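A single protein chain has been removed from this complex, and every other one stays in its place.
In order of appearance the chains are A, B and C, and numbering begins at 1 in each one.
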């Protein structure tokens, strides 16, 4: 256990050293004790980078409880280190069953938080259903990911969301970098770690060409794969095609796929009809939030219980001799089989988180229930701090240029 | 002359054969005589693809007058073919001086058009200044390019825009493809044609990381260049960096640049301070709308009158022996030194144009003066026709998936 | 005519300014009058860069006659400028028929050259067949291209080659750069100029994955195409696959090809069986040396005489309504429809040429008849001059490192 704790402490310190943007913000927020006296409930993937966010908020004066937002994505060394070394109330362990998972989320809500930070919207959903007892105390929340925002917008459209939530996911400094470069890289961290298979020369299918899918397709190409994209949106389909990718319906794509990675935020992407015509030896993985993109339940109904052939790979054997493989039980592979997004990416995303919580604290009273965008100046200020930490200078507009952009009479 | 005309006719036919989306739309609009009895004034780069748009609108029943929106970008063969072979009233010739340029725009406005199609907003600006006599007759317009939209929004903000204008540029099927893949490719068509220089191994500086700049940087990398990006926006600066490009202020970038291409939509991007420290042998070109991104006036003041060393390249000689080069007199090089955007790109952009004019005709009465977005269903329908012409099928949502996306209660 | 001459002079000066490696070598060879009193017959693509090579050899003391090595690749402006402005005996004009072509090569041989510089080996073949009268005078030659070297090796294997020939093509500073980066870029210069079609999103088939094919595939990918490679060599086929390309036999590839480019150095690559199943609208071009890679004779037998639809594009109409297009009559498109390899590439290739001729002059007496490699020190010296002109410094081995590389006892 001591070894595990030490490993976790080192991972947290490594993260700290590579999160200079959050460091800059932390310094100010701690000085100001910006969250003094507040209680914040958090459900995030519990690993080193989220640990740094939680510690930041704690140092800025808040009382924190942290649980995992996904049963498989916890880094136990960090969980232990947070709890035993940093005295942060942490409820998370890798491989929770459903009961433990919800028990931990309930423990977070038992804090009666003033604000919540969610990833996938399970916590906020509980507040509006099974835990309405603590709902009235909650003044606002942040939501981290696409899937969660989609759920919350549906809730808001149905008139069911009862406090303001900031969609952290929709900040430029989040979705353009976290979803694209973060998911892009970490998906292949997970893939390589799980399989030790070659990417170059493979036919790799990416389901979904949103920011995550774009990132995965870009990196797959960068690693030498021949990429096929599946989409439901005609505009994105054409974009994928123009980016040099093949575009097909999934039912065609699976027939030649060596590797399939789902990143849609929707469910039932790979289902019975696909398993049936899938190529022998196909490796499937998911980088979307929930483990419902690949219908593993249907898969084991067709092929019988899988055999674990590597730490993070299950082999499903069809009666006709066909084998297919599933990474990390269909849970998001970048966290379950890899180490999650690179530190520097989360530095930007969690800086948005920290500033958004601060914004909520100051402004919740005047914000309506519903989903709110991250204020532009928060987005821009994170970008400016990031540039500063990179030592990069950029141009600024001259007065003549400003005037020109505001004018319209100067032409040819 | 006959040879010129024949060349123009062939170019128009080639364009027609490679614009299947517009063909699909044309067929319907001609059947319906959707523009019957209307007068439309157009100012666009006069070459084969715009020619096809103009002919489409004419065949759909409209009376058309067409002038160039840029003094250097006309393809004379097409201009002649439109006028002499297709009887379309065309007022454009390559290398117009300022007086001719405005004379031609005035000729277009003398038609007393019901609607206008503009590119860069010179025509619409004239309507609101020197040609207010015909302004009252105009019921609406389309604007094609970023630069024009920026001008029109400034106009609208100042309360000066007196009719509804659809910002064609802001359709996804326009800016994502035309500005990125179109400008990306055609800039290098112009560059290679003008210089016969190698791109691989060069330090190439792109000013601006909007959609055009992204396209240019992407293609420069694809051709083997080592790319530096200059920006004024911190978020875009970080995006450029994450895309693997160096980011610097222009004053630093020019010192090592072999090639500089501007695509900002702003003015004075390369100016006196930059010329002074620029590397010997640097080749400059512009892919932005106006020829004011590179201060050629200042350049010739410093170095004296340039020498034309190739058809589209001027050499400026500094007193200390330094030489720098300017492509196409700083006018947009993809049209002036190349053949403009690839046909298939303009097929999508001009399909948006045709449907947007049709939309204006039907709805102008209920649209307020100001800049309007292209309706989503027009955007989507162009994408769907494009997919159909490519023979590409994509997935569609199952009912369960639709319900899931609209719901919020299903979680981990 | 004057305008043409002036254009040619400007193009030669532009080339001169962008060929710093050759300039460095020229300076020394002129100072030394290294070729004084010698007669050199040359058959090369007559355009600005070869013009600079010819002028270099002339200034170094040689008497030169220059003809074109390809009936379609001459830049008339340069041909005229060389002859009328620089007084170099030049026999070349764009669009020669077969009779003129051979008349010009004969004129070159009438000089009774001491050395020959050939590209494609037509000149050297004539020396060994129809022009054996002047063969005895020839002491050696250079051959520029893969196709020519293949022919000459066959000749040498058959015991028919009667003087030493340096295979310039096999220098690293030639084939790695000229064949790959040169052909890669100039093929698309030709493609864009000929067609104004989009590359992004197209299925582009490259026939042959030698250095030229690799360059074309790399640039096609860089421009956004989805690339298929055809090969006859299994090792190259796997390399293409690992580079992320699809590999197929041609008979399958043509069925979905939007664009096909041949670069094999072999004949009959696209033949009757392929035309029959080719996709409607397919655009074909050739970047190999001879115009026999695409069987245009068979094509016009099937479809009837083609219609010229753009300056460098012929349209072939099949009886069932299918249209296919051929660029530049199947002649190498980068020179026929574009401006040939970028200047800087030819700077390196022609520096190898100049130093190889100098080497032949000094050493022919001791060289056996047959095909010889470029001496390694010539290759390396061109690389070093190129680095110098780029202002790039590189590392050198320490003494310890040299010793280490020569030793073997130091291990784990």
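Worth pointing out:
Note that in this section contacts are C-beta pairs under 8 Å (C-beta built on N, C-alpha and C of every residue); 3 or more make two chains touch, one makes a residue touch a chain.
Treat the numbers as computed from the prediction; the structure is a model and nothing was measured.
The chain not shown here is touched by just one of C:237, C:302 or C:367, and that residue is C:237.
Across C:3, C:31, C:320 or C:400, the residue that sits in touch with the chain not pictured is C:400. If you put the hidden chain back, the residue from A:2, A:196 or A:305 that touches it is A:196. Annotation for chain C: contacts to the undisplayed chain at residues 69-71, 98, 101, 120-122, 125, 129, 150-152, 154-155, 157-158, 160, 172-173, 176-177, 181, 230-235, 237-239, 241-242, 247-250, 252, 266-268, 290, 292, 379-380, 383-384, 386-387, 390, 392-398, 400-401, 404-412.
Within chain A, the residues in touch with the undisplayed chain are 7, 10-11, 13-14, 17-18, 48, 181-182, 184-185, 188-189, 192-193, 196-201, 219, 221-224, 308-311, 313, 323, 338-340, 342-345. One chain is missing from the display, and on chain B it is touched by residues 200-201, 221, 224-226, 238, 241-246.
We adopt the following convention: only the chains that are shown with their structure count from here on.
Centre-to-centre separation between chain A and chain B, using Cα means, comes to 37 Å. Look at where the CA atoms of chain A average out and do the same for chain C: the two points lie 52 Å apart. Residues of chain C in contact with at least two other chains: 200-201, 221, 224.
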